[in-house]
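With one protein chain withheld, the remaining protein chains of the complex are depicted in position.
Up next is subunit A:
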Amino acid sequence: MSSGKGGELIPSSSELDLDRPNIEDYLPSGSSIQEPLGKLRLCDLLDISPTLTEAAGAIVDDSFTRCFKSNPPEPWNWNVYLFPLWCCGVVIRYLILFPVRVIVLTVGWIIFLSCFIPVHLLLKGHDKLQKNMERALVELICSFFVASWTGVINYHGPRPSMRPKQVFVANHTSMIDFIILEQMSSFAVIMQKHPGWVGLLQSTILESVGCIWFNRTEAKDRETVTKKLREHSQGVDNNPLLIFPEGTCVNNQYSVMFKKGAFELGCTICPIAIKYNKIFVDAFWNSRKQSFTMHLLQLMTSWAVVCDVWYLEPQNLRPDETPIEFAERVRDIISVRAGLKKVPWDGYLKYSRPSPKHRERKQQSFAESVLRRLEEN
């Protein structure tokens, strides 16, 4: 979506085409489930077409899958003049930019490790100094990462301040969201523990900024994590928490429902909206299709990562609001700012089935209408 003059969102026509197949073409009109009236007849019981049409609609297109579809930019290299230009671009990106970036990143890691390891080992006694230095170093390595993708990031809004009882929430597109935000100010983040080299980084370096781990697959995990979150947010000297309430990476065009965990901590919520410019690279990390390493390599061989970060006005729980309503309100604020379409699904449905109560609700309403019409004799 592109922004108009007053910040209104104007969908570009190519987006409407790529976004989804035109569902109205597949389904007959007038398939809405109207409340049937009058006496119950055989054809009313036999006519299951509304339910079937809903099912077919879901098979053909559904709003949940759309949230996780990578939308590659349209190919523009399709004719004999543009193709050589594109080839030059590939050569520059892979053979010139990529090695330079690898060098930059390596230099960054060398500097970082040569400062971090001594600080971590030697300054054991001087907690405050150690913490501050480690924070500064993590910000440094994040800046190196961002430089290695030629990140052009526009930060809007006041820089977050270090205050207790403050939690930051943002929409989630990729793990690089964390790196982009950490570059500017130090956050403690709550993350899924990953395997491989990412996991190693998580347990060594990110521990120093105060990260909390969770495991999606463990059922009891929720309570332990909520406890840890609460403890961390009350602590005075801890880095402010950064939470991605969607719980999973979404493709930066939609936002899924926010989990209420962050909104029940009794803290001020500072929303952050992140929007990537797709012209340069599609920053969505589709964890089902790519490993994080491949994702990083893809970023390092693109022209640039351009994005906007908005630090929005802090929000508090209103007296008449439940945490879920609060979460929805904040999601609304972030979605409007970042131009995301809201979708009423829980991000975790990527990994599990929806609860049976949705189906039961439909069954209940149909059952009630049948019984009611039976009475009408």
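Definition applied: contacts are C-beta pairs under 8 Å (C-beta built on N, C-alpha and C of every residue); 3 or more make two chains touch, one makes a residue touch a chain; residues count from 1.
Here is the rule we use: contacts and distances are computed from a predicted model.
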{"item": "\"EF-hand domain-containing protein\", \"thiamine diphosphokinase\", \"Potassium channel subfamily K member 9\" or \"U3 small nucleolar RNA-associated protein 15 homolog\" - which is the UniProt name of the missing chain", "value": "\"EF-hand domain-containing protein\""}
{"item": "Candidates A:Leu46, A:Val80 or A:Val236 - the one touching the absent chain", "value": "A:Leu46"}
{"item": "Contact residue for the chain not shown (choose from A:Phe64, A:Phe98 or A:Phe112)", "value": "A:Phe64"}
{"item": "Contacting the left-out chain in the complete assembly, out of A:Lys124, A:Arg159, A:Lys220 or A:Arg353", "value": "A:Arg353"}
{"item": "In subunit A, positions touching the absent partner", "value": "21-22, 25-29, 40-49, 51-65, 69, 75, 77-78, 288, 345, 349, 353-354, 358-360, 362-364, 366-368, 370-371, 374"}
